[in-house]
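A single protein chain has been omitted from the complex, and every remaining protein chain is retained in its original position.
Residue numbering begins at 1 within each chain, and the chains themselves are lettered A, B, C, D and E in the order written.
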Amino acid sequence: MDENIQLVASTAPHLRDEDSVSMIMYSVVWALVPATLSAVYFFRGQAVGIILTCTIAALVAEVLAQRLRGVPATLWDGSALVTGLLLGLNMPPTVPLWMAALGSVVAIVIGKQVFGGLGHNPFNPALVGRAFLLAAFPVQMTKWIAPFDAVSASTPLAQGAGGIYGYGHLYLGLVPGSLGETSAFALLLGALYLLYREYIDWRIPVGYLGTVAVISLLAGQDPLFQLLSGGLMLGALFMATDMVTTPITRAGRWIFGIGAGVILMVIRLWGAMPEGVTYSILIMNGLTPLLNRWTRPRIFGHGGVKAQ
Amino acid sequence: MDISWLSMISMGVVGAFFALVLAYASNVFAVDTDPRAEAIEEILPGANCGACGFSGCSGFAEGVVTGKAEVSGCPVGGANVANAIAEVMGIAAPADVKRKVAQLLCAGDCEQAKNRAEYNGVADCRAALLAGGGVKMCTYGCLGFGSCAVACPFGAISMDEKDLPVVDEDLCTGCGICVEACPRDLFQLVEEQQGVHIRCRSFARGKEVRQACAVGCIGCRRCARECPEEAIEMVDNLAVINYEKCTNCGACVAVCPTNTIHWQKDKPEVEKLVAVG
Amino acid sequence: MSNSLRMVIVLTITAMLSGLVLSYAYEAANTYIQRNEEAKLRLVILDVLPGAETYETLASKTQPEIPEDDVTLSEAPPTQQLIPVYRGLDKNGKEVGLAFIVENPGYGGLIRFIAGIDTRSNTLTQIQILEHKETPGLGSKIADAPFREQFSGKSIADPFVVGQDVDGISGATVSSKAVTDGLRTTIQEVMKRHGKRG
Amino acid sequence: MSTLFFIFIGALLVNNFVLVRFLGICPFLGVSRQLETAVGMGMAVTFVMTLSGIVTWVLQHYVLSPFGLAFLQTLLFILVIASLVQFVELFLRKMVPVLYRALGIFLPLITTNCAILGLALLVAQREYDLIQTVIFAVGAGLGFTLALVIMAGIREEMQFAPIPESLQGAGIALITAGLISIAFSGFAGLVPM
Amino acid sequence: MPAPAKVILSLQQHTGGPSKPLVEVGQEVKLGQKIAEASSFISASLHASVAGKVVEIAPHPHPTGGEVTAIVIENDGSDEWAEGIGPKGSLDSLTPEQIREIVKEAGIVGLGGAAFPTHVKINPPPDKPIEHLVLNGCECEAYLTTDHRLMMERTEDIAFGGKALAKALGVKKVIIGVERNKPEAIEAFREIAARDDLFQVESLEVKYPQGAEKQLIYCLFGREVPSRGLPADVGVVVQNVATAAAVADAIKKGWPLIKRVITVSGTGVQEPKNVEVRLGTPVKDIIEFAGGYKGTPGKVLMGGPMTGVALHSTEVPVMKGTSGVIVFPREEVKQYDPAPCIRCGRCVDACPAYLMPVTIANFAEKGMLQEANQYGAMDCIECGCCTYVCPAKRFLLHWIQLAKHQLLALKRQTG
Partner (left out) sequence: MVFNLVKDFWNGVWDENTIFKLQIGMCPTLAVTTSAQNGLAMGLATTFVLVCASTLVSIVRKLVPKEVRIPVYIVIIATFVTIVDLFLKAGFPDIHAVLGIFIPLIVVNCVILARAEAFAGKMPVHRAASDAFGFGIGFMVALLVLGSIREILGMGTWFGMQVMPANFVPWSIMVLPPGAFISLGFVVGAVNLISRRSAAGSRSS
């Protein structure tokens, strides 16, 4: 027996799960493929241009920011790709390409890298990018066109329930809106895959969508219409479920989803903003550290059945 | 009535009223406080801006007295205030004490000291000890994960490319935090002018030391015999310098077969009273 | 002298001195301040009432009186409070129109604007935004010519509804509506009170 | 009733003192490193804000307005607030030590907290009545607390993050505040203000 | 497997104080002779696992990495039993005190892994009445199959040992908990339970860490052992099935604990198997017996893959608590480079003690010990679930262990 073998020393456990950060990130990318395809199908060349611009700008910004920070580049962990893609799907189809690129840069730099990169950002980077653009260029960011043609049109939400778009239109995505948000069908398809892989927690979308449905019922609105219109599906399934910026406890995730639903409905019912998904999630992102603190699970053996 | 009279009177009344109330309140509600805290509060800028992270200047002053705040913790006051506070707290270093700096007593870098296994775990010395006691074959030497460098609040310790910590003597304040931080007890505070150091802490027998490390002390005693000041003694297979006697002559350095003894030649020879008397 | 007494005296004297200084400063500045305000008001009134040389104040917004019996609040919309109204006169002292200041909450805060009515033709002369806190580049367009100018020459009997007779600013419905709503209600109010009878 | 509700929500969320009006930024940046301290500070500010709101309202309505001394507003208000804060501090320390330990240590910080004076000036400017003033003060104080608590939560997490060296401290705190401010801009237009 | 040429019997084979040697270098010892005795209340005796000559009493590598004094005996091959080794009489004739004494003299410790001295465990303080004895047949770690084999081959002995332990504890019910993936074992115990009312068999869900004492108790009785408490606090004592078998040996045959069954397995060994080995056998001899390495070995574990210790050297001997030796070839050993935490919360979901591992690890990394303590660092059972599930491959448990270590040191320092 060779006694010069060098063994590996490490502490337990010596087995690890197969999942990795980049696997999760690329799975999200895969899950966004149906929504991306629907965006390209409905909005054609514009969609391709905007989504490509966003993703490329995000990747470039990631590399440059990491070089500036003097840390090793982690381009291939897929996180910048997810951010870029999500931001792209959140863009209105008519937005100028430079604006899309600026949004990506803001998302990556201000949303993520200044906080120390992946895992340390308090807010969802893609939403930071979108909210930044919304505040900076409110006109260009709220210009909508109908699918398949360049005729400007208003979104179903702006028209209100009973507008020209029925549930079928909403479900399939045949409505004006951001590139990737229109087709509930495509989004659900991707989200089901992520749920199956357990890469997103069902509590958040269920809490979020459930709250929206309940409140719209109570407020005398059409719940199904509220669920299917605007960026709610995209937000609830892909942005509110972003691991980094949501609570790590189960109870915290419930509160996160419900809180986001309440804020969204408050904004939709009484606010002036055209759409509240972005803000509802951002605000709950801000509350996430507090939720983590306040929903600490009761430790095993503390307050259980006491000794007889 | 003329507006100037009005304003004078109203301001006067309000001013007098509050002055009275405060004078009354400060007498009635007087509470004893630590005189040092008050003295520090005197020194502080009194802006109550909260930039120190404490609740205002009095909070900070209390923090200093109770040891929760650094004397230099007031960003508004700057160095002058910090010095004045240090004076109140009586912690300004007396000038006549010889400065001590941290000295690493191991030379077993990643080339000299052999590994017995590969390590895959947290890059922290104390944590590495948990994974089977460190992967170096030598169980006394530097683990090379730089817990000391992380612990040093003055940035005086950096890890060299061979994973051995290097002390920047200019930055070192001799606070002793690294001495505490090293799980292998490899740091010692030594007076600044001492230039000869035996950089090994292994009490293992010579044979084992040779197996584990190329620069470890094998306990050959040559240095002890060579030293004109009898400043080196042997403790459990290890040569140890008595800095009280050492004069930085470097005689031991020449005879050490394993190059364990290091000599920083720029340090002046030390005149030792002990050696003379 | 006791410490407390010294405290009181020093603080009192300081306060009195500063009161004195400030009263002189105030008197010195006040004339300019009033002159500024009058000049500014005059400028806009004469601007929205073409042909007017002078004006007289019919009603001005002063310190609101708080009704004795209702300390909580008045549920009434702000337009029913006393609206500052000015009557523009030509060089012959004949009325050319009425100017009035409208305040209505917009998206970012109160929008304050002045509007003029040509009482001879019962049409709006023009509106001018005096103050607003709307989103720059979006709601702030209420102060830009394209939006404002569509009101010039409109009959005061018009409905003033965004989307019907007024083109709103796209993406800034709240701001646009704040202007039209305020205008509609205030015109009625002003005409009721100060309009030529008969 | 609805006006009071709007005043409250407006001060709490829509025109949050810290995030939108930029009042009380110094303590917001200084005392938001720890959650416990943030809560204490927020409560203390809310308390003093309400108290000074009432006192300055009385002064405005019974001294300044009737005598035409509006130009003394700043001077009088700050004098009142400073004395009030000091008095409350002395009072609590002696009479209610429990409350003093919870709030009192934050009181000195509040004298130069522009949110307090800002509130007094805004109340005078907007000609609120007494009840509106109280609601406004409580809303603004809670809004300050909310911003402070969110910030503290995020900053407690941040201590584990490898934030670029030059941004550490105030830089990243300001950027975070900016992002919270963006998030809060979603509430815009909720309330006719 | 045959007795090795040399056994290395570490004085620290168990939880508690090290044993005190009773022999000197050069002394001849017989098989089963007591060579070291318990030094304190929580400690255990040690017996010669071969007959021969004591050649060394010196520090020797210990599985945990350091060096611990060990008694090295050179085997003379005679396997001659020491005097006085023989049956202790029928169970009915023994009093609870006598059973405890036999167990103590035999140096029996928990064989599941923790190696807590058994005689201490079956002697609970009078203020904590024990209602149930649980025989732990949940071998939840991958690769390890020793208990499974024991339960099938020595069912009667385990039952006998369980009965003896029950008598010592004075309990009326012995619950045998076995995971569902061992149906033959469940069947075998059901037969015994059918004829003896004392026993009750529970088949349990297969999940890790089902075999951890506190989790097993929770699963069986719905009671949580209080933080930092013992199972006795909820009226339960848990014993591993292997321990029960050893107790049976001690009573029926008078054998002290000198050998045990261990699993030799893993993808890096030629013939995975369960072997009965003498305590003190060097790991390399065992691997050789199992046909040697398959490929270049990368990791040799003592214990299971989730909680076992990675060995630095195969010179280290088998201990009383060693349940297996697992070898992974070089190419299967991944070197993990931790990525930043993405706060997925999987560690929180996975923790059987309901802790927030990532938070504790973060605090540990920053040296914030008090905060780590507040978040329950000391309640960690070190099952490794958090680290297993972490997609960022962070060394969560390693940091928590460090925090626990430092907290304990701090506690010792401040008294």
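Heads up, the rule we're going with is that contacts are C-beta pairs under 8 Å (C-beta built on N, C-alpha and C of every residue); 3 or more make two chains touch, one makes a residue touch a chain.
The structure displayed is predicted, hence computed values, not measured ones.
J.: Omitted chain: which shown chains does it touch?
T.: Output: missing chain touches A, B, C, D.
J.: Out of D:Leu12, D:Cys26, D:Ala140 or D:Leu190, which is the one that touches the chain we can't see?
T.: The single option touching the absent chain is D:Cys26.
J.: Could you pull out which residues of chain A are in touch with the chain that's been left out?
T.: 99, 110, 132, 135-138, 140
J.: List the residues of chain C that touch the chain left out of this view.
T.: Within chain C, the residues that touch the unshown chain are 3, 6-7, 10-11, 14-15, 18, 21-22, 25-26, 28-30, 32-33, 36-37, 40, 131, 135-138.
J.: Which positions on chain B touch the chain that was left off?
T.: 15, 18-19, 22-23, 26, 44-49, 51, 75-78, 81
Definition applied: only the chains that are shown with their structure count from here on.
J.: Applying the touch definition from the top, give me the chains sitting in contact with each of chain A and chain E.
T.: Output, common partners of chain A and chain E: B, D.
J.: Return the chains shared as contacts by chain C and chain D, ordered by label.
T.: Correct list: A, B.
J.: Look at all chain centres (mean of CA atoms) and spot the one farthest from the centre of chain B.
T.: C
J.: Between A-C and A-D, flag the pair that has more C-beta pairs in contact.
T.: A-D
J.: Where centres are the averaged C-alpha coordinates, which chain has the largest centre distance to chain E?
T.: C
J.: Work out per-chain C-alpha centres and flag the one nearest the whole-protein C-alpha centre.
T.: Going by the distance between chain centres and the overall C-alpha centre, it is A.
J.: Could you state the distance in Å from the CA-based centre of chain A to that of chain B?
T.: Here the centre of chain B sits 47 Å away from the centre of chain A.
J.: Distance from the CA centroid of chain D to that of chain E, rounded to the nearest Å?
T.: About 60 Å separates the centre of chain D from that of chain E.
J.: If you average the CA atoms of chain C and of chain E, how many Å lie between those two points?
T.: 85
J.: Can you pull out the residues of chain B that are in contact with at least two other chains?
T.: 3, 6-7, 10-11, 14-15, 18, 22, 116-118, 120-121, 130-132, 135
J.: By the touch rule stated above, which residues of chain A touch at least two different other chains?
T.: 7-11, 116-117, 120, 272
J.: Using the touch definition from the top, list the residues of chain D that touch chain E in their complex.
T.: 159-160
J.: How about chain E: which of its residues touch chain D in the complex?
T.: Contact set of chain E toward chain D: 362, 365-366.
J.: Under the definition above, what is the set of chain C residues touching chain B in their complex?
T.: Where chain C meets chain B, its residues are 3-4, 7-8, 10-16, 18-20, 22-24, 26-27.
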